[in-house]
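Have a look at the structure below, then the notes.
All protein chains but one are shown at their positions in the complex.
Moving on to chain A:
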Amino acid sequence: MRFELTTDQRDFAASLESLLSAADTVAAARAWAAGDHDPGLKLWQRLAEQGVTELATEATPVEVVVAFEALGRHAVPGPWVESAAYLPVALGREVEGIGTVGAPRALDADVADELYAVVDGALHTATAGAAHVSVDRARHLFDVTVGDPVEHGDLAAAYDLAALATAAQLLGAGERVLADAVTYVKQRRQFGREIGSYQAIKHKLADVRIALDFARPLVFGAALVPTGSITERERAVSAAKVACADAAYLASRTGLQVHGAIGYTQEFDLSVWITKIRALVTAWGTPAEHRARILDSLVGA
């Protein structure tokens, strides 16, 4: 029993962190939102070179989680969950280039080399239809027209890895918002002192710290459920998704509150995470769906 990352896993996290800290990921996200995919695709390529696209087939869910937490922390744009978590498991192979899947709408179908849709528990090819605007401007969502069925692997396992990767992304995004909020309240002064010295603000931020601290072990615990324990895996993934959605959402609301009006503007970077968190809360299973799945598995309700 050692419920801590191994040295290799820590090193992997550190290398992703240094790559993403050095890249201007917010600029890439903003460009992506405006329809300029170039900086985002360059970033995609560099992350692929670090092995992020092959983790789902070549590594363990723990490494997948480590990577997606980093993607969330840096607000990296693109259909990462679809291409690097769902499809590799669904297809039983790494995606060449970028893939996406209608679940129910397809994220970033306009940049995808491969596009699929899930219909009645089977995987099909698909083509992109009308585009929709997401609360997260860096998420371009498309309707899909279903094509021919394709051979596929375990779609339930693919869904769970996608939901878990989304949970990890939320965790990273929540951590980022908390870190930025803490930095801000230490600088911002009102009524003659740093606002971070007011107990009302301290307690709000402490609650975010506590919520994230208890969401994290659920994510890694779900990544460690042995293959074969399907009910246990579904339950663990759903718990992780619910807890990360709640914690990250709390972080985003609190982050906005302590920033005040500047946090409400699109020009301030906090908006990139606030809107992403709101989108990810309902992506790959809403909190209500995941809670229902947990209850069903525990009491057969």
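FYI, a residue touches a chain if its C-beta (ideal position, glycine included) is under 8 Å from a C-beta of that chain, and two chains touch if they have at least 3 such contacts; residues count from 1.
What we mean here is this: contacts and distances are computed from a predicted model.
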Candidate names "Alkylation response protein AidB-like acyl-CoA dehydrogenase", "YCII-related domain-containing protein", "Nitrate reductase gamma subunit" or "NADH-quinone oxidoreductase subunit H"; UniProt protein name, chain not shown: "Alkylation response protein AidB-like acyl-CoA dehydrogenase"
Touch with the omitted chain, as defined above, among A:K42, A:H132 or A:K202: A:K202
Listed residues A:A215, A:L250 or A:A283, member touching the removed chain: A:A215
Interface residues of chain A (partner: the chain not displayed): 1-6, 9, 62, 178, 182, 185-186, 193-194, 196-199, 201-203, 205-207, 209-210, 213-218, 220-221, 224, 236, 239, 242-243, 288, 291-292, 294-295, 298-301
